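Yeah, one chain of the complex is gone here, protein chain that is, but the others are all in their spots.
Here is subunit A:
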Amino acid sequence: AVKRGTRFQVSAALREGRVTPTELCHRCLSLIKSTKFLNAYITVAEEAALKQAEESEKRYRRGQPLGVLDGIPIAVKDNFNTAGIETTCASNMLKGYISPYNATVVQKLLDQGAVLLGKTNLDEFAMGSGSTDGVFGPVRNPWSYSRQYKEKSAPKSHSEDEESNWVITGGSSGGSAAAVSSFTCFAALGSDTGGSTRNPAAHCGVVGLKPTYGLISRHGLIPLVNSMDVPGILTRCVDDAAVVLGSLAGHDPKDSTTIQDNFKPFELPSLTDVSKLSIGIPKEYHAPGLSSEILALWSKAANLFKNAGAKVIEVSLPHTCYSIVCYHVLCTAEVASNMARFDGLEYGHRSDMNKSTESMYAATRREGFNDVVRGRILSGNYFLLKENYENYFVKAQKVRRLIANDFVKVFGSGVDILLTPTTLSDAVPYMEFIKEDNRTRSAQDDILTQAANMAGLPAINVPTALSERGLPVGLQFIGRSFQEKQLLTVAKWFEKQVKFPMIQLEEVKRHDHDAFQHQKSASLS
């Protein structure tokens, strides 16, 4: 089996001088170029990245790196503010917008020497589950171009099929997932409101961590649903996710919803004994539309724990089935509110319409937002009307509490971790995905991930196996609030057992053989 490159290994290589930050940065930039067809990046900050890499190199030469992240190339979803680099949210509304400040998470990564390569693609304002609905076009799943997919998916007549066969990344953090999956960076930030980090992580075969709400600052993350948004972490392995989490977590005076308690970064122990663990299998996650393949994989995973001595029990989260409709109300209401600031006055797109301030607002917002965003604004405002507030918003909040309480009860009964599928199936081809509208898609795709956001719980996608079509399939672990260490420890154990295969990027090799080889070897210790 091929060992997968992890940041730990790369930072060892950096420390030992086997590779320099500038070399690493060059290789990543070169890979970004050769994988441009994936459309994973909206903006590549080549110059700034090289400068940061040089600075990092100086620190290594002085023997004073800032930490394990120093010199490590990273990418950030384009809904995090980055000073001096465009932040677009994949929307006409913010095309060309350059923020004067860094999001706290971005600042923390930079402060620790990470090299910011660029901003990754997404659904407009993170509203979607395919990374297909942004103004810069859809993101292509790197696995579409893997040997594994090509061998297993029906080898029809080539050329034109290749164009129609490519599969989506999932979303909305599809750009970040594709970037990590295609080796163009070692870690990426996503955001997770209803599954936006875990869903593309599952489809792209990478680790996707949604930490507990309040553990990581949202300051500088352009909000979708403030009460559910969490910065997400995408990496190639669980250990890396723990490292990035350690560098980001903790109170931020600029975000009043972050917890005050000190967060101590941790190294993950290698678990050898799982016999004291109690793994819950929520029966409601046998959701309609769950593919038999994933169901089988889920059972297999449960058995893996059982055979290793863990207690595996079926549990019930009876209100999960209401989560979609509840999410719809809460999400659109907050969207309607959050989007009110985009009026063309202070920043962003402004229409030429100058008949009156009101007509300028209307034209600006019509031109700036896509149908999905406008649709959510419309329904959100409807739910917030005085006559509807009690019937929709307040009820949805109550249902949200019931959903959260389901988890409290289950964890209170002695269950440590919940094991569920992350997605209903493997990634579907783009041509198939766009047959249904964004709302239907989001409702279906979020069903397994969303409840964790409702309850604010930490959850992680661990790549588990390849489907019959040669595409990644992941499983999700949901842990107790602020028990990231336990969650990641279990995830790491699982990761070790399943030995998820490494992507074999034929296409990229063909495009840029040299760079890819370098990158791959740089990833190996």
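In the analysis below, a contact is a pair of C-beta atoms (placed from the backbone, for glycine too) under 8 Å apart; a residue touches a chain by one contact, two chains touch by 3 or more; residues count from 1.
In this section, contacts and distances are computed from a predicted model.
The complex includes a chain that is not drawn, and of the options "phospholipid:diacylglycerol acyltransferase", "Protein YIPF", "GATB amidotransferase" or "serine--tRNA ligase" the UniProt name matching it is "GATB amidotransferase".
Considering A:Leu290, A:Ala308 or A:Leu384, the position touching the chain not shown turns out to be A:Leu384 (whole complex).
The residue from A:Thr357, A:Asn391 or A:Ser413 that touches the chain not shown here is A:Thr357.
Here one chain is not drawn; of A:Leu345, A:Leu378 or A:Met431, the residue touching it is A:Leu345. Screening A:Thr257, A:Asn405 or A:Gln486 against the full complex identifies A:Thr257 as the residue touching the chain left out.
Although one chain is not displayed, subunit A still touches it through residues 80-81, 87, 89, 94, 99-101, 103, 218-223, 225-227, 253-257, 260, 333-334, 336-337, 339-343, 345-347, 357-358, 361, 381, 384-386, 389, 393.
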